[in-house]
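Heads up, one of the protein chains got dropped from this complex, but the rest are sitting where they should.
Then we have chain A:
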Amino acid sequence: MILIEGIAASPGIAIGKTLLKKEENIEINKENITENEIENELEKLHSALDDAKESLEELRQDTAEKLGDEKAEIFAAHLMILDDPEVIPAFENKIKDDKLNAAAAVKSVVDQYAAMFAAMDDEYLRERGSDIKDVGMRVIKNLLGVNTISDQIEDNVVIIAEDLTPSDTAQLDTDKVLAFLTKEGSRTSHSAIMARSLGIPAVVGLGTELLEKAENGIEIIVDGNSGKIYFEPDQTTLDDYKVKLADYEAELERLLSYKDQKAASKDGYEVEVVGNMGNLADVDPILENGGEGVGLFRSEFLYMDRDQLPTEEEQFEVYKEVAEKMGERPVVIRTLDVGGDKDIPYLDFPAEMNPFLGYRAIRVCLERDDIFKPQLRALLRASNYGNLKIMFPMISSVRELLAAKSKLAEVKTELEKEGHKFNQNIEVGMMIEIPAAVMIADHLAKEVDFFSIGTNDLIQYTVAVDRTNEKIAKMHTPYHPAVLRLIKQTISAAHEAGIWVGMCGEAAGDELLLPFLLGAGLDEFSMSAVSILKIKEILSQWEKSEAESEVAEILALSTVAEVKDYLTKLKK
């Protein structure tokens, strides 16, 4: 048995057989052909090109349907390469003039282009070399009759790869694939996001050990909850995991009964349990898990993995699609939160000593009309198609909030003049993630329709602990008494002013913390789709008054350990 640990990127347990994705090893024989064979090789080339076009067109449509037009763009670019009036004749000339067989001809041209792009100064163009290689490999595989990974898949396999490209994941038959494992990657890499969307376990960032130890077709256990994988597990481990898997499946089954139930306490006190999302692919999982809306749409994902700002039109299309899919359910869209650990290369912000305390989020937007206004315009225009709400991040003062609201008013006037329709009374809220905002929550509450507590940053700023620093990761906990008091204070200030208050940090989906949050009066809980059903279940086990009676006790505790102990004992 071999145990390797990586990053738990998508929860769940899988027991199956390995399938290694190794494409680099395709051998291309360079043969010299005779004059008589030229016609035949040209024919082979064109039929391989046609097949490649056909499958790319299918992929493009599939991806557009599943993940939106933006994600499908890569395949449109690949299609353009296959229609390129320079590239195709270059393939042909290699066959006609250099007397190469079709596969070697394609490889030779692709290598030339790839080398040319690799030598460029511009990072974007250097990466284009991988596009032509990806396309070339597709044509070569057709020529050699090599199967793509999707054809090799038998039932119940765990895919093991260096990394998975969009074109890999879009082709996988998810009825047969149990899990993904990759050498590269983080929780936010493409394969991780895809796995969560597809609802299958994934462990990423497993390192070189993964590919060294992996063999094709051997038994494997994947624990997407802990990030552990076991090659050829021993009997004890296997039995252990068979029980865990059965329990996990039984729990999923049980939780499913909460899907269409309104989130409420045992005595019928209703709250909202909603999902956090980054891109269109997250919408379906939220609905499938019984989410009652979106409590946090992290709009920054629209700005990432590209080389220029998204246009107003592009943003409008995405917001509109989310609004329409969610129907009457509320969707809280947070305006761009860039900076901190979220760098957007094309914006060219200088490196900072303390990025989390620096030029980020609303601080950037208030200075950059070219970024902020198109987003506000897109949001307002999309408000016509559903129940959208706007939320400003990183507000630390009344001045900032008023400035953001005045920008919004400005944009509303512009849109009106231009004759655009939008929801005039769209709700406007702000994140509570800076201790200063908690201290003046009474003032801020007069200016907004809602608060949403962002616990990840609130903890970081309150306890002065960098949440990306692994050495002090343990200090980043919502159980710190100071954090609990700030949460309580925020909720009280909001309710006194007559506005609602939600929470969109990880803490909102924390099973132990739930009685405290319910008791303190939190109105909306926003979390990853996978946590929604569990939280609905726990909610249904508590009476509101019972939870309320615990709040004072919990707030009186003096250490993280005491809080954790107390909450663990409360667990039902």
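Odds and ends about this structure:
In this section, contacts are C-beta pairs under 8 Å (C-beta built on N, C-alpha and C of every residue); 3 or more make two chains touch, one makes a residue touch a chain; residues count from 1.
By our rule, contacts and distances are computed from a predicted model.
Only one chain is not pictured, and the protein name UniProt records for it, out of "Tripartite-type tricarboxylate transporter, receptor component TctC", "Phosphocarrier protein HPr", "Cysteine desulfurase" or "Acetolactate synthase", is "Phosphocarrier protein HPr".
When the missing chain is restored to the complex, the residue among A:Glu35, A:Glu328 or A:Asp370 that touches it is A:Asp370. Residue in contact with the omitted chain (choice from A:Ile4, A:Ile132, A:Leu178 or A:Ala214): A:Ile132. Of the candidate positions A:Glu65, A:Asp97 or A:Asp122, contact with the hidden chain is made by A:Asp122. Mapped onto chain A, the interface with the missing chain covers residues 73, 76-77, 80-81, 84-87, 113, 116-117, 120-122, 124-125, 128, 132, 307-309, 311-313, 346, 370, 374.
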